[in-house]
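Input: a single structure, listed below in structure tokens.
Removed: one protein chain of the complex. Kept in place: all other protein chains.
Think of it as A, B, C, D and E in the order they're written, each chain with its own count starting at 1.
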Amino acid sequence: MIYWNSVGEFFAMGGYGFYVWGSFGACAAALIVEPLLLAKRRSEVLRSLQRELSIKDDLQ
Amino acid sequence: MSAFSVFLAVVRRDLLVALRRKSEVLTSLFFFVIVVSLFPLGIGPEMDLLRKIAPGVLWVAALLATMLSLNRLFANDHADGSLEQMALAPVPLGLLVGGKIFAHWLVSGLPLVLIAPVLGIQFDLGSRALGVLMLSLLLGTPLLSLIGAIGAALTLGVRGGGVLVSLLTLPLYVPALIFGAGAVEADISGMGAAGHLSLLGGLLALAVFFAPWATTGALKIALE
Amino acid sequence: MSAFSVFLAVVRRDLLVALRRKSEVLTSLFFFVIVVSLFPLGIGPEMDLLRKIAPGVLWVAALLATMLSLNRLFANDHADGSLEQMALAPVPLGLLVGGKIFAHWLVSGLPLVLIAPVLGIQFDLGSRALGVLMLSLLLGTPLLSLIGAIGAALTLGVRGGGVLVSLLTLPLYVPALIFGAGAVEADISGMGAAGHLSLLGGLLALAVFFAPWATTGALKIALE
Amino acid sequence: MRPLITWKYASPQHFYPLAGKLIPWFVALTLIFGAWGLWLGLLVAPTDAQQGEGYRIIFVHVAASWMSMFLYVVMAFWAGVGLGFNTRLSSMMASAIAPTGAMFAFLSLWTGALWGKPMWGTWWVWDARLTSELILFFLYLGFIALQAAIDDPRRADKAGAILALVGVINVPIIYFSVMWWNTLHQGASVSLTKAPSMARTMLLGMLLVALCFWMYSIVMTLLRVRAIMLERERHTEWVANLKEVRP
Amino acid sequence: MLTVSDLACVRGDRRLFAGLEFAIEARNWIHLTGENGVGKTSLMRMLVGLAPVEAGEIRWHGTPIRSLGDDYRRAVCYLGHHNALKEELTARENLCVGAAVSGIALGDDAADALLARVGLAGREQLPVRFLSQGQKRRVALARLLWSEAPLWVLDEPFVALDTAAVAWLAATLAAHLAEGGMAIVTSHQEVTIAGNTAQQLRLVRS
Partner (left out) sequence: MLTVSDLACVRGDRRLFAGLEFAIEARNWIHLTGENGVGKTSLMRMLVGLAPVEAGEIRWHGTPIRSLGDDYRRAVCYLGHHNALKEELTARENLCVGAAVSGIALGDDAADALLARVGLAGREQLPVRFLSQGQKRRVALARLLWSEAPLWVLDEPFVALDTAAVAWLAATLAAHLAEGGMAIVTSHQEVTIAGNTAQQLRLVRS
């Protein structure tokens, strides 16, 4: 049921490899980078929150 | 004093300030003239080419000239505290805002309408096309002032607002540009401009209703 | 502290302010992008026509984007008193002014150079023409910042200066526009862009020498 | 009598843990739809007679285009609710959706351009659909830039809401104006070649990728809204008592 | 009568004050003091309805000001740190248009008479940008002379004024109170108003 005969053919995409993989690659990159950026944002917030709280605890 | 006289008071004040800053009225106009004149310099002197791009260039220039003058629509009033006093005045803020927008159009929209034929001649437009151009600008420039006011109010007090306002308003200007320039092009190509012009009129009617209202909302937020 | 470190201090300060107004850097760029995108909307989608006017449109847009950002070159410093303090600092004012102009170019000129190829593609320019476009902008945008600084200084504190500055600087921008857009056109039509580019370079060298000096003079007058 | 709808989750304090619980499920859905869609689109679907293998771009292109438009409406909806009912959570949702929407608009432009080059011989034409997508991208950027330029989050929410609502009135106007502009002018320019009656596998693949993007958008929105909640409500007690903050 | 109950003010992530309670009656005035940055300006902007209220209630004759709208705005005259003057208009024009925007018609002669009262006779026709700091403040204060509002909210009105102008303002306030008005005034200096002892309200950092 798989349409392709070989891996090489799959990657060549009938000569349109650059365009097809350029599109799918950009999408994949975007969909991977965005969660990573969000994870970074979250850990930054958490870190600064923890720092603030520990300062507050020290004061008490 | 009636609501209408308060409206007139605002219009009068803004016109007075604009006239007092002498060059103000003229410069918006000159900007329009200069931008339009730059194109032949950048593109070259072929008349056929120029005639083809004339409606587009004139309309884009009108749009940029209006947009440039948006900064002073509310910014000065905000900085010197007048806007606070307007918000505290015992009349609907929407009315005062309407007055300001109207004055803005008188100062920076109307002159463009009046000078446009002269510039159109430079691009070799026919007299019918010039008429359509003026009409499209007459309907279009108030629309630009109204939409622009929303952008100006939203960016008020926002640092770097001067350029941000263009980012916000230029996309919203697209329909005005397309129907405005489209009317002139349609006329030139003999298809009749009525359709485009009536769409432009419809948009204007819509904006007259909604824009002052949205602008007032945005101003109240800016003052908080 | 050496003269150079004072120069750097000014550059650093202005970059800091620009970055702090977060969107500032990006919006000058967006303005460029949007203006360039407006032209096809006004003119119509025919690629042949668009390809012809591409160099002119791109250069006019770069010119307008630079010009729009001139307002904030000195106006804020003037309003908040920083400019007075700079004039009173025990270092040559020309040096500080040079720093401000350099920072201005970094914020509002350089990004245009970098984005220009993407826009050129929308107008279907070839890759060689894109290279020439970038080069011409690389030489041209500092020139625009330098000339613009004179205009910005001259209109400082003049009410309504925002539009007046365009009136003063746009005519001065004409040579840059002609040689800049000319270079790209010459390349497209196969005539070679070297001549235009070297003229542009010459103008830039001239401006680097004289513009800060003229700007300083204008600023001193504004402060009196 | 119990109220029909419970408003409990309209407060950040209660929505935060709920969002945390929902995320894994939507991640799973994203992965399932994504894998299935890619399987069909890249490996199973046969070639297109006219366009060769290049047509496979359709699987991401159309999904991204749809999402970019859909997300704008959802964003404007939440922004409007936030403005009208002064509910913090709705405004946060709007801010959380915008970057993902802008990203899909960008992907639509990018994949479209990569498709256009082999099909039309040019990266870009000023076609109606392309142009209105470009303007949609600008509207997203305007929204994001405006919110970024205002420091007070409450002010940013309200200003952004007004812009989004004005935009939502304008999107159809822009869309139709561009359509009309272009049909009047068509002339020599290239016209968009519609794919002929699509094979069922292709259609299914396209729908699956679209579903995957939809689920992905939900995940991103929830993740981002959680981060925004932490940032904005940093001084409240419920944040201080979270176990990820005070272990 | 203005009643403030349980008022709180948050700026950024800082709580400036909370649980503030006070009231002003006719013929009385409040001298609002407190160190720099304690929240006096913020409080005043809440009182006149420019800034949203975080928590608590402000009532005018018993009704929350939010629901009063224009009626409350007619009752208040606010003067902030900024003078609300157009620099390119003359002092006279500023006065006339300022009044017109608030719905009060003021002729040129009437405006000149008011300007003479604030000590600017002979400078009616000079654009405001040429005036000195103190002269600008005087033009701004002329607003008090045409305002019919019973409640004056003045943020550091004495700044930049010379001794003569300070005395004039104190007398004007005294007259306003004698006619049944009320006022709330910030100032870092002592203020004495003939025949009226201020209710002192000192904000402290919470």
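Following the convention adopted for this analysis, contacts are C-beta pairs under 8 Å (C-beta built on N, C-alpha and C of every residue); 3 or more make two chains touch, one makes a residue touch a chain.
Note that the structure is predicted; figures quoted are calculated from it, not measured.
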Per the touch definition above, residue among E:131, E:153, E:169 or E:201 touching the missing chain: E:131
Sites on subunit E contacted by the missing partner chain, in the whole complex: 11-12, 34-41, 81, 119, 123, 126, 130-135, 137-138, 156, 159-166, 188-189
Sites on subunit C contacted by the missing partner chain, in the whole complex: 1, 5-6, 9-10, 12-13, 16-17, 20-21, 76, 79-82, 84-92, 96, 223-224
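Basically, only the chains that are shown with their structure count from here on.
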Pair joined by the larger number of C-beta contacts - A-D, C-D: A-D
Where subunit B and subunit E are represented by their mean Cα positions, the distance between them in whole Å: 36
Cα-centroid distance, subunit A relative to subunit B, in whole angstrom: 43
Subunit B, residues touching no fewer than two other chains: 20-21, 159-160, 164, 167, 170-171, 174, 178, 185, 224
Per-residue multi-chain contacts in subunit E, two or more chains: 87-88
